[in-house]
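These notes are about the structure you will find just below.
Heads up, one of the protein chains got dropped from this complex, but the rest are sitting where they should.
The block that comes next holds chain A.
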Amino acid sequence: MTEAREERRFAEVPRESIKLMAESAGVELGDDVAAMLAEDVCYRLREATQNSSQFMRHAKRRKLTVEDFNRALRWSNTETICGYGAQDALPFRPLKEGELFFVEDREVNLVELALATNIPKGCAETMVRVHVSYLDGKGNLEPQGTVPSAVQSLSDDLLKYYQQITRAILGEDPHLMKVALLDLQSNSKIAALLPYFVYVISGVKSVSHDLDQLNRLLHMVKSLVQNPYLYLGSYVRSLVSSVMYCILEPLAASINPLNDHWTLRDYAALLLSHIFWTHGDLVSGLYHQILLSLQKVLSDPVRPLCSHYGAVVGLHALGWKAVERVLYPHLPAYWANLQAVLDDYSVSNAQVKADGHKVYGAILVAVERLLKMKDVSLTGAAEGSAAALQNSAGGVIGFRESSPGLSPPPEPLSEPPLGIASHLQAGGAGCQWEEWTPVSLPAMYCELYSFFGDSLAVRFSTGPALGGAPSAAPIQSSDSRKEPGNGTANLESTRKMPQLTANMNISPRQDGSPRTEPAPPSLAATASGRREQARPSSRSASQSRDIFPKTRFTPPQAGPPAFSFLIGGRQMGRRCQGRRFQTSFTPTPLLTSLPPRAYAHKLPVIGRVSKPVRRWTCSHYSLYLPL
């Protein structure tokens, strides 16, 4: 017997244990009996274990379970052991005093269990999922198993693709970049790479000194956003934050005034609007967050002007409602700061002042659009007949005017932000809209006019000017309608106006020499519009009768920009085209300092229209270019 124990072929139950168990049952066992029993117990246990293994094998498992063992017991007519069916491992513990090992059996508080409120949900339903694991016997297209894992292993092909694409986009060759961006925009198989690309893009923060790289990364964002096969999901947040970085941050690149970070900001803003336009469902939650951060930047006087500029174009990009909500209420406070900058004629302030003009221009564009769109929405909603009348009255300008007049959202090319804003509002994202009391259009116009004076009015009525002399009659009619509404309020603003115009007149001369072409054209833009009358939309709100002649005469004093007035004035039915036109024409007088190409590059900024818009409105542009 002792030999047997020494051999230890198998785990054995010592006879002491048998004795103990017998004692606990109230039976006294002799040594020999205990030994016999111990041996038999061992044998039976082994037999049952061996039998139970077949249940494991047929259940196609590797792990022997209590259930298997119980089945073996049941089929050999033995009582089964209950209470150990749980799938979790049972902790097997030693007891310090004495060599005792036991399975931990914690007490369960039934009351607590019964009254528990956190009732566990039923476990997920059994289901079947299919994967094409191996195509033609090779390649693992998708990892089989559908276990969502953070780290997706990439196939070699994808990895190579990723490397090529990033290299091409961030590399020197513009042609390669174009090809890569195009592919990124249309490739349907790069879903797995999305996180990697997003990661690359989030690198904007580390290349803020390199405008070129920033630009490329933004282009990458655009391609990804436009790829119809990609579901951006939560990555869209990361993309938006990268874009916001480009819009708002005082980039290292902007220290050097020669760097045209303005274009970058404009482009980024457009991208933002594009993201909101196309992926509204994904980013609707971000809308207010972004509005808040824009507002924060705008209300922070310590921030550099370029950040403010970014905030303004960002708001502009988010739609006229965003402008109305954030920019408009902040304008009075901000205006003082801006005014101070613009009024400082010291040489040391020249650069800042130029920047200030940029901001000024941006604000102007934003509020003009605000006014216009507000008017359109009002007229669109309230009196469709008036719009029709106006269209017919507009004569030559009719078809231009008609499009915003019909319904704003369906015109994504030129008015994406509006569409988005309305979409957001409809989507319930605009929780703040309720608490905010809208300002009536006339009141708004009054206030804005108090800031911008004539430059604002001019922007409004680009259309009618197109007609020039021939279309005088309709203009008059619309103007006359406008006037009564705003007569008294404008007295103040007219007082302010000269200041502004004076600034404008002077600034080009001051800044013109070093490099600040941006400033004069922006002036030119504002000025060019100035002579045009208030656009019909504002007619209910404004008078411009007395301002109109004034403004008309101011620009000629400015000298060179006069060219653009003429052309622009005749040309534009709509802001965009107007600016477009200017950008191509204003350079001529100032050609001296910069090569035309760089010029063309910058001009959109000056005109406050960035490249992408041009691309999107390409058809319009080409249509009107011959003029």
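The rule is short, and it goes like this: contacts are C-beta pairs under 8 Å (C-beta built on N, C-alpha and C of every residue); 3 or more make two chains touch, one makes a residue touch a chain; residues count from 1.
Here is the rule we go by: contacts and distances are computed from a predicted model.
Colleague: Which one, "NADH-ubiquinone oxidoreductase chain 2", "Cell cycle control protein", "Phospholipid/glycerol acyltransferase domain-containing protein" or "Transcription initiation factor TFIID subunit 5", is the UniProt name for the chain you do not see?
Modeller: In UniProt, the chain that is not shown appears as "Transcription initiation factor TFIID subunit 5".
Colleague: Quick one: which of A:25, A:135 or A:336 touches the chain that's been left out?
Modeller: Considering all chains, including the one not shown, the answer is A:135.
Colleague: Check the options A:24, A:87, A:188 or A:206 and report the residue that touches the missing chain.
Modeller: Selected residue, touching the omitted chain: A:87.
Colleague: Which parts of chain A are in contact with the chain that was left out?
Modeller: Spelled out for chain A, the touching residues are 3-4, 7, 9-10, 39-40, 42-43, 46-47, 50-51, 54-55, 57-63, 67, 71, 75-77, 87, 123-138, 143-147.
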